[in-house]
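The complex appears here minus one protein chain, its other protein chains still in place.
First chain written, first letter: the chains are A and B, and each begins at residue 1.
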Amino acid sequence: MKNKACVTIIGGGVVGSATAYYLAKNGLTDVVLLERDYLSSGSTGRCGGGIRQQWSERMNVRLAMRSVEHFKNFEREVGLNIEYFQGGYLLLAYTEEEEALFKKNVAMQQEEGLDVVLLSREETVRKFPFMNLEGLKLSAYCPSDGHANPHLTTFGYARAAEKMGVNVLTHTDAKRVLVENGKIRTVVTDRGEIETGIVVNAAGGYSHQAGEMVGLNLPTESYRHQIFVTEPLEHILDPLVISFVNNFYIRQTGSGNFIMGQGDRDELPGLEITPTWKFLKEMSDKMPRFFPFLKDVRILRHWAGLYNMSPDAQPIIDRSNEIEDFYFAIGFSGHGFMLAPAVGEALAEWIVFGEPRSVDISNLSLQRFERGFTREKNVV
Amino acid sequence: MERIVEHPLLKFERGEKIVFYFEDVQMQAYEGETIAAALHANGVRMLRITPKGSRPQGLFCAIGKCSSCLMEVDGKANVRTCITPVKEGMRVRTQKGRGEKSE
Partner (left out) sequence: MNNPDLLVLGGGPAGLCGAIEAAREGLRVLVVDEGISPGGQLVKQTHKFFGNENFYASTRGMEIAGKLLKELSLYPQVILACESSVLAVYPDGVPVLDRRSDSTYLYNPTRLLVATGASEKFLQFDNNDLPGVYGAGAVQTLMNQFGILPGKSVLMIGSGNIGLIVSYQLDQAGVEVKAILEASSRIGGYRVHADKVKRLGIPVLLNHTILKAIGEKSVNGALITALDERWRPVPGTEREMVIDTVCIAVGLTPSAELVAQAGGQLKYIPELGGYVPLHDSDMRTTIDRVFVAGDVSGIEEATTAMIEGRIAGLNIVKDIKGKCNETRLEELKETLSAFRSGPTSSKIRSGLEKMDLVTQPARYVEGEVNRSGEFRGKLRPIIECFEAIPCNPCETSCPVGAITVGENINDVPVIDYSRCTGCGVCATKCPGLAIFMYQEREDGMALVGIPYEFLPVPEKGQSVYATGRSGEVLCTARVDRVTRSANKTNIVYLTVPEELGRDVRHIHVTNREESSLICRCEEITVEQVKKAIREGYVDFEELRRYLRVSMGPCGGRTCRLNTLMILSGETGVPVEKLSPGTLRPPAIPVSFGAIERNAKVTHE
């Protein structure tokens, strides 16, 4: 095991792996990526894999659009087919409030150059005849949204980083970070120590705990989110479909399985990820109403992962004012997978060049919570 | 593949005689048998053709654990025929590839 590195990244999810990749790509290869379990074992490996650019906050739209560029080029650039598919996202509006919000958002998103359109109920029905769209007001449809396989994305970044010289250490748990006079000295793991000056907290659901290692009280907490996958069927559903008021999202994977989930307002913060019957029951009662053909389709596997939440449901990408060279990319709620390429790129630039170059992420600073903030509304 | 008529130890108490259809061909079965068992008694062993490699597959575990016996039954795809009882008039088809969405 390497016992000295310029940068140590805590967390082998998609964010940590993308950061490692972009560090190496920018010439900084003296990097160790620490993962306590296997790559993608955290939220990444448990997520829905959706990639959406339709957000209510401008910053998220930009980051997502930048990421989509990377997803498009992923196979050529990083060297692995990640089952990326631009089948679009279809957002369903059922209330007047939603209708107004969608109109406002779509206008803003179009300003940013996004290929998003509003569809009337009739247009939506014509396009997706197999869905029951009773009560629908309108929908927002963006064909360049899509999805990819989160495991393969993480493996792709990590393997490519490894090839450039990054040391990827799985089954290695970061236990403590030794700090002297506000400067990072050493990361202590269960398999040895790494002398290091720069640490990136990409610990996903454990970002708060990773912050505590250097004595910071980062404003993130985690919530269980459940999801399941059905047996494979012939391909019929191109877009990922979301309804915010009905609280669901659903998509069909490249292998034909349907993946779907919902948020649960009763969840308490914590690190518990055992799935429950309540979720399966609620989803089974609900989903066939919107997708009648699901009634006889069988559920194969059911699991849960953590949403790491900041106070405004938007990521925090910043470096600490108190601890020198302690970076963090955390609090991604339900959209860290899709943002990871742009975030990894920006963070790596920050570390290597002293500032993020490709996108502006100043709105995602930790300080925003002192100023007051608006919550991202387009979340399940 | 045939039914055992005489056995040194066992006596088979078969249910009512019924008919079902495999690929529209009428076949005989006894109430209480699984679809896969009834098909075997009629000499049918190939139950599905896999989606990727188009490999023929048939009964393997017979207790609903392996997915090798998935067939289309009365228009429904992905039915585990080794644990589903055969019923009068049932229409059974070889499943080719992934199940189509059922109507």
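Simple rule for what comes next: a residue touches a chain if its C-beta (ideal position, glycine included) is under 8 Å from a C-beta of that chain, and two chains touch if they have at least 3 such contacts.
What you see is a predicted model; the values in this text were computed from it and never measured.
Note on the undisplayed chain: of the listed residues A:47, A:64 or A:152, the one touching it is A:152.
When the missing chain is restored to the complex, the residue among A:131, A:287 or A:359 that touches it is A:287. Checked against the hidden chain, the listed residues B:18, B:59, B:73 or B:92 yield one contact partner: B:59.
In the full complex, chain A makes contact with the omitted chain through residues 37-41, 45, 151-152, 155, 159, 162, 170-171, 231, 255, 274-278, 280-281, 283-285, 287-288, 294-303. If you put the missing chain back, the residues of chain B touching it would be 1-4, 7-10, 12, 14, 32-34, 37, 40-41, 45-47, 50-53, 55-68, 70, 78, 82-85.
Just so it is clear, only the chains that are shown with their structure count from here on.
Centroids of chain A and chain B (each the mean of its C-alpha atoms) stand 44 Å apart. Interface of chain A with chain B (complex): residues 130, 231-234, 236, 256, 293, 296-298. Of all the residues in chain B, the ones that touch chain A in their complex are 51, 76-78, 97-103.
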